[in-house]
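A single protein chain has been removed from this complex, and every other one stays in its place.
The first chain written gets the first letter, and so on, giving A and B; residue counts start at 1 in each chain.
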Amino acid sequence: MLTQHTTHLELQTRGRGLVEITAQLRHWLASQGVTTGLLTVFVRHTSASLLIQENADPDVRADLERYFARLVPDGDPLFEHVAEGPDDMPAHVRCALLPTQLAIPVVQGALVLGTWQGVYLYEHRTRGHRREVVLHLMGA
Amino acid sequence: MLTQHTTHLELQTRGRGLVEITAQLRHWLASQGVTTGLLTVFVRHTSASLLIQENADPDVRADLERYFARLVPDGDPLFEHVAEGPDDMPAHVRCALLPTQLAIPVVQGALVLGTWQGVYLYEHRTRGHRREVVLHLMGA
Partner (left out) sequence: MLTQHTTHLELQTRGRGLVEITAQLRHWLASQGVTTGLLTVFVRHTSASLLIQENADPDVRADLERYFARLVPDGDPLFEHVAEGPDDMPAHVRCALLPTQLAIPVVQGALVLGTWQGVYLYEHRTRGHRREVVLHLMGA
């Protein structure tokens, strides 16, 4: 019989960059008694994203941030929406280019993530923020 | 007992830009009697996207469009697929960079969108088009 389970994570970021949440997802999943199902992860903000990325070499996350800092430069004169500073509109653009939501199948009681895949919250603002991530699990 | 509900929205766009559909999603959800569940939104086109974005300041949408117009320029000589004009291939590239589908958990009878999150259809062609968006809701 299919059932549903929901919760949310509260995360305090320390400024721009990737924060791994894979262990928190696995920990919650383990307590729900679901063998087969679908886990949906949703971030309730327009200046932070979710991302599945390489979880082995920290250089990958540093390179990724350097790439996005160049692709969507802070203080770009193109932008008129600068109410909260030079990183305000770039954070919204990053949220268009990166996922707000992920859905990960559960098979044999585990997320089907590959060996090198980790799940991250990507903070786009230069200052740290309190972020809320909703988890929704449907399965049996 | 989990149930499923589907419908589709027909939207007439007025050319390139973002059209908010949050109210239409909420309106349909309210009539389905689902307290906990998952709403999937899917656009059936390769030249329009779906996007969750900041819903307060219209400057954000204007800045976002200016950013994408610069990132994926119309009439770029790189492109060979120009059958339908200078905005043809750029529309397909935008569809690679932006979501075709969104999944939004439903908790306590409401979409879990954050305060500043709205759901948009993003028309990428310069002329208006008739667009179809499929909604699929699973829950209880």
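FYI, a contact is a pair of C-beta atoms (placed from the backbone, for glycine too) under 8 Å apart; a residue touches a chain by one contact, two chains touch by 3 or more.
This is a predicted model, so every value here is computed, not measured.
Residues of chain B that touch the chain left out of the display are 2, 4, 6, 38, 40, 42, 44-46, 71-72, 78-81, 83, 89, 92-93, 95-97, 99-101, 103, 132, 134, 136, 138.
Residues of chain A in contact with the chain left out of this view: 2, 36-38, 51-54, 57, 59-60, 62-64, 66-68, 70-71, 97-99, 102-105, 107, 112-114, 116-117, 138-140.
As a working rule, only the chains that are shown with their structure count from here on.
Remark: chain A and chain B have CA centroids separated by 20 Å (rounded to whole angstrom).
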